[in-house]
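Here the complex is missing a single protein chain, while all its other protein chains stay put.
Our next item is subunit A:
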Amino acid sequence: MPPLLQLNRIAKSFGPVKALRDVSFELRAGEIHALAGENGAGKSTTMKIVDGILQPDAGEIRVDGQRRRIRSPLEAQALGIGFVHQEIALCPDVSVAENIFMSATATQRGLMNFAALERKAKAVLAELCDVDPAATVGSLSISNQQLVEIAKALTLDARILILDEPTSALTETETEKLFRIVHRLRERGLGIIHISHRMAEIFEHCDRVTVFRDGEYVTCLDIPETTPQEVVNNMVGREISHLYPAKATQAPGKPLLEVEGVSCDVLSDVSLTLREGEILGLGGLIGAGRSELAKAICGLRRSSKTVRLMGEPVDIPDFSAALERGMVYVSEDRKGEGLFLDMPISQNVSSLRLSQVTKGGLVDRAAETAQAETLGRRLRLKAGKPEDPPSTLSGGNQQKVALARMLSVNPKVVFLDEPTRGVDVGAKSEIHAILRELCEQGVGVVVISSELPELIGLSDRIVVLHEGEITGELGPDEMTEEAIIHLASGLHIQGDAA
């Protein structure tokens, strides 16, 4: 019997960036196949090609042994491919039933029969979860929204189910529930592709694992015959310790930033001290309140707090006050919050403190260009001209523009939210080196990262959050993925209560 799905030597570029160089993959019926690789390894791009969202530049796709071109998600559906996206792709204002049968509705003629729709939805949902088909999707928890996505895929007679990091936003119990369902689907003969960073999950639930690195296929291993260490080594391709700059050699200095009692809608009474010459990592699951904490401290989010900067109490009601004190927040969302994608690089760089390149109320464009060039050179920014917009750059170089913006104000304390998300491996280690250099110059660096190896490799100390509270702090000797996950999932709190 031919494999359910086969990818042979797929390549894909976005402009100058080669996202996939040479990717192959095979999925059998009745297996849970993990797809592992660092961020930017090409997992999501590959799956988007399978789902017809993207078209490959080269290579072939076979479904049931037959060569296919998948030109759209609709064609993917017809071939039995169901995709549960990392960012949930449902309509939040519409009912669960209508979401599940969205594509059927799109081709339906005449009037809608909502009662029948809800009945059918109830039948599909019965084996998955206890969700009211009439409820709007936006009112459901993230985990239930994911289950609705799975239900949607099942109604389309999916034989191939792609789960793109489905557990990244789930609690431990929700994760278990999800996998019980996934195992049941495997017994029905579905082939399931599970994209995940979490070794524990892969080794507990999957049958095989394929590893990608830098857009290339590395290996495919049978789970019973391999170890997490082997998988991680394949993902990284070298010893992890070489990837990251050396840690702080000196003991951390005096407190640079002391924050006490940060409270807002999603944070309760968080206190934090950042010392001179250290990189502080903030760990936790998505939704734990890491970004919110950084934003609250920088005045980008309303909160009650007391802040001391180098021993002096300071009042930070909004971000311009933070900027004046030399505190900068670099957003995780470059497109949405971080950059002016269609404006010149030079104008992006100058935007945090325009007064630096302003004379008599007018922008001195020569000074503005010179500033961008100086900082661009320092960060090894690969860009055409300072007048080009960041939209023409790769993710790594866009992030360098964001860093140039940050450096333009000579900051004292910087908060970097997912500083290497969507950044290729080369630029990533450059960014790490820059952060360490800053830290050695006496700048306080706080890094938020969902990528545990990065958090461990970069930080001198890690503080972990869970549901808006600090659940623990890890020194250099205590940093392990297990320890962070343990604190991030709030397990020790449940343990204490028992």
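We take it that a contact is a pair of C-beta atoms (placed from the backbone, for glycine too) under 8 Å apart; a residue touches a chain by one contact, two chains touch by 3 or more; residues count from 1.
Here, contacts and distances are computed from a predicted model.
> The complex has one chain missing from view, so what does its UniProt entry call it, picking from "histidine kinase", "Sarcosine oxidase subunit beta", "Putative sugar ABC transporter permease protein" or "Molybdopterin synthase catalytic subunit"?
Looking only at the record, the undisplayed chain corresponds to "Putative sugar ABC transporter permease protein".
> From the list A:S103, A:T219 or A:T358, which touches the chain that is not on show?
A:T358
> Out of A:P224, A:G384 or A:G475, point to the residue that touches the absent chain in the complete complex.
Touching the chain that is not displayed is residue A:G384.
> Touching the absent chain in the whole complex: find that residue among A:E337, A:E451 or A:E473.
If we include the chain that is not displayed, A:E337 is the one touching it.
> Take the complete complex as the reference. Which residues in subunit A touch the chain that isn't displayed?
Against the missing chain, subunit A presents residues 15-16, 300, 318-320, 322-323, 329, 331, 336-343, 345, 347, 351-352, 354-355, 358, 361-363, 365, 372-373, 376-377, 380-387, 391-392, 405.
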